[in-house]
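All protein chains of the complex are present and in place, except for one that has been dropped.
== subunit A ==
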Amino acid sequence: MRFYIDDLPVIFPYDYVYPEQYQYMCGLKKSLDSRGHAMLEMPSGTGKTISLLSLIIAYQQFYPGRRKLVYCSRTVPEIDKALAELKRLMEYRRSQGCEDKDFLGLGLTSRKNLCVHPRVSKERKGTVVDAKCRQITASWVRNKAKTEGNIEVCDFFEKIQTLEATELLPTGVYTLDDLMDYGRTSGMCPYYLARRVIPFADVIIYSFHYMVDPKVAEMVSKEFEKDSIIVFDEAHNIDSICIDSLSIDLNQRTLRASTDSVERLTERVEEMKSQNSEKLRDEYERLVDGLRDALAAREEDLILANPILPDKVLHEAIPGNIRKAEHFVRFLKRFIEYLKARMRVMHVVAETTPSFLQHIKEITYIERKPLRFCAERLASLVRTLEITDLEEYGALAKVAAFATLCATYDTGFMVLFEPYESDHSTVPNPVLHLACLDAAIAIKPVFQRFHTVIITSGTLSPMEMYPKMLNFVPIVQESLTMTLARQCFAPLVVTRGSDQVTMSSKFEVRNDPAVVRNYGNLLIEMARAVPDGIVAFFPSYLYMESIVAMWNENGVLKDVWKHKLIFVETPDAAETSVALQNYRTACNNGRGAVLLSVARGKVSEGIDFDHNYGRAVIMFGIPYQYTESRILKARLEFMRETHQIRENDFLTFDALRHASQCIGRVLRGKTDYGLMVLADKRYSRSDKRSKLPKWINTCLTETSLNLSTDMAVALTRKFLNLMAQPFDMQAQLGVSMWANEHIVQHGGRGDIVSNAVAAIDGAAGIEAMEIEEVF
């Protein structure tokens, strides 16, 4: 269908549009027009991605300037899906007569996911793929190959070097699979191909890290114009990603490995000195001039990434005391020794970065400035020494990044030393954490550089939290509810078992036999009443493990086995993927299955449980973070002091965004239906409820707020009976689904052609005509 938002013709690849999609696009357009940031919350499963793409592509193609869209998503499957939607949209636009000349849209992911080299792509670990790739694509290897022969280079990479960037890829939309197919047939490396053509693409889809993580962003995202439109989809967790990208853990294994690396570096330096000191001297010269130019020279070499942000990187020369290779190596050695000494302490130490630096200075006489250049200097050295197996230097790079970050930021960070893993363990496992506390640091350059940054998700409530944490001012801030012709999801708050004993995952009672049994009974009853798939989420992996073991012993699982198969998420991604696939098969062939997984785990992020894959989600307890964690405590304190966010508010907010993320995964489209069971007494309190997204919250009525297991099961049966009735699509029209005439009725502007024919609402019709004339 085609309709207008203001004067912008939008082509939407369906026959109808949901009202919330329309409103979403209106909000989006407002923020694009005003070149400001936006926050938009729209219920899960109502077609956020396609609305977003439809509007932005329309905008891009209609107005001058052709603003580039950079769409960041959370997981690779989500990137796949977004690319597929983009492809379909562009096909639809073409069928509607839009030319969209020279349109190029593509995705980017790691070498591991894109490599087509017959040998390298067989590796299972990403780091190994990177290392092997570097061994055959590094510039010095290629130079050597030119003169010496019998040195292997990557043909796929070589082919790209022979062509101009604009000739590499015909226009069109490439999904990741398409890109790999193209790479295979044309004999070009899809990864480098994508990186080369990114500056010319109209739409780029990749994961958050490529935009937020300075180590990666520096490589792929630095060339975008200020006018680009940046979208963070599924961004409810963006603060954690920002924080993660600047946090580092060092343990004893890392330090041991770094010592080895330093030894190896020393040898290499000696070796090179004895053979060919030219290169080292060249490097020295370059470092005097400044580092940036040196880096710019070979942009396609895989380098050791620098963890600090573009605007923090100084354009000044490297300090004199680490310019010489042997000096720098010795400097590193000293720093590592210092860290090792710190590891021997047997009590917890928490300090700010300035105090940490002060201590270093007192003990080792290492100054702040050389520490700050540590990462850059190491990258330069590794290149000069022509080291190809970067994987071995991973630990050392981590240490260097640690030093650089400590020496760059005075606030927003904490250095924490913990000798034991937890308070109960007796075996020491010392870890030195560098914890970023301020989410705004990592994302600040994004907000500063680009006019329009859009943060969107199914669950962003309460919305005032994000501008505070990320330190930005949204121009548009909207939370859309779901318009429904029938109530297709039922949130149920189960507070007690059939025996009236309270259910809660509160730490004091969670292992109480009565609670465990009641949780178990809830699962059994639901397994009995609900067809096909059920997904159950637990607040933490530890709790899931222990409750599953207890259920196994007290016979709960035996009853569940009678009704459904049981699959459980494990820490291993491959294993869990296989379990997921089997879970789906069981749902499809009618056997039915229960999937037990963790609210902050891999499954909860980005796997959909729509239709028969999830007729019910059970959230056992509230997925609070482990509040005894020192890092979390420090972050809470930081937020209280700088953003005036109360500890409890943040904790509840964080727990509920994960809970609503979990339960939101049951729905896709309005013909789908599912139950959302929140099994904890505390969900019935208003402070928890108010933090649920508006679209879920409005459906929580008094009758579903304080249920016992048997009441919940009765409601479940009633709901499922109701939902099993045939659903007349026509009932949706005008209510939860708009055709062109409904857009007109609601004061919008539909497509002119159909308007003239329909002309149901005379006034609206005339209005539309008038606008047409003005235009």
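Quick note on the criterion: contacts are C-beta pairs under 8 Å (C-beta built on N, C-alpha and C of every residue); 3 or more make two chains touch, one makes a residue touch a chain; residues count from 1.
Here, contacts and distances are computed from a predicted model.
Only one chain is not pictured, and the protein name UniProt records for it, out of "RING-type domain-containing protein", "RNA polymerase II transcription factor B subunit 1", "Flap endonuclease 1" or "Fibronectin type III and SPRY domain containing 2", is "RNA polymerase II transcription factor B subunit 1". Of A:S245, A:T353, A:S457 or A:N518, it is A:S245 that touches the chain left out of the display. Touch with the chain that is not drawn comes from one residue among A:T166, A:T411, A:N552 or A:T698, which is A:N552. Between the chain not shown and the residues A:D155, A:D572, A:E637 or A:D710, the one that touches is A:D572.
The chain omitted from view is touched by exactly one of A:G27, A:G47 or A:G520, namely A:G47. For the chain missing from the display, the contacting residue among A:R2, A:H117 or A:K215 is A:K215, taking the whole complex into account.
Considering the complete assembly, subunit A touches the hidden chain via residues 14-18, 47, 49-50, 74-77, 80-81, 84-85, 88, 109-110, 112-113, 124-126, 177, 181, 207, 209-210, 213, 215-216, 243-249, 305, 421-422, 431, 433, 435, 540-543, 545-546, 548-550, 552-553, 555, 557-558, 561-562, 564-568, 570-582, 584-586, 589, 591, 593, 598, 600-603, 605-608, 610, 625-626, 629, 631-632, 668-671, 729, 732, 737.
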